[in-house]
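All protein chains but one are shown at their positions in the complex.
So, subunit A:
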Amino acid sequence: MYVRALPTTDVNRNTEWFTYPGVWTTYIIIIFFSWLLVLSVFHCSPGMAWTIVHLAHFTVTYHSFHWKKGTPFGDDQGIYNRLTWWEQIDNGKQLTRNRKFLTVVPIVLYLIASHTTDYQHPMLFLNTLAVFVMVVMKFPHMHKVRIFGINGDQ
């Protein structure tokens, strides 16, 4: 089964890999396999495993999308040094398909995690906190906003 790869107009090499086909599927497959891994390592209930996956996903995506700024290449000469990865994708355009997909994934994870733990505390509280922060960070109004100077420039 073949797909066509159209060349993109994104010049930022840090984010243009996200525009090619197959990324969304790989993302979902990685999440699913990490759930299987957690289940086999910790021998916990499926609901607990989904909660762990959800919280780990929150930590990893918070750090890589919304905390780390700039690009891993020196020859971009620091033009993106003030922008996090989330602010760089799609050239800063809001509400594109990629952004909508990346907002929906934590919400779906939250729904699965809460459903499989039967909405019990303390998992419900942690999950809700995580998804609330995740979704608020991805609002178009939060573009380039640094609350209380957290993660601001020196």
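By definition in this document, a residue touches a chain if its C-beta (ideal position, glycine included) is under 8 Å from a C-beta of that chain, and two chains touch if they have at least 3 such contacts; residues count from 1.
Rule of thumb we're sticking to: contacts and distances are computed from a predicted model.
Trainee: Between "Regulator of G protein signaling 11", "serine C-palmitoyltransferase", "AP-1 complex subunit gamma" or "Vacuolar protein sorting-associated protein 35", which matches the UniProt record of the unshown chain?
Mentor: "serine C-palmitoyltransferase"
Trainee: What does the interface between subunit A and the hidden chain look like in terms of residue numbers?
Mentor: Residues in contact with the chain left out: 1-11, 13, 16-17, 20-23, 25-26, 29-30, 68, 70-75.
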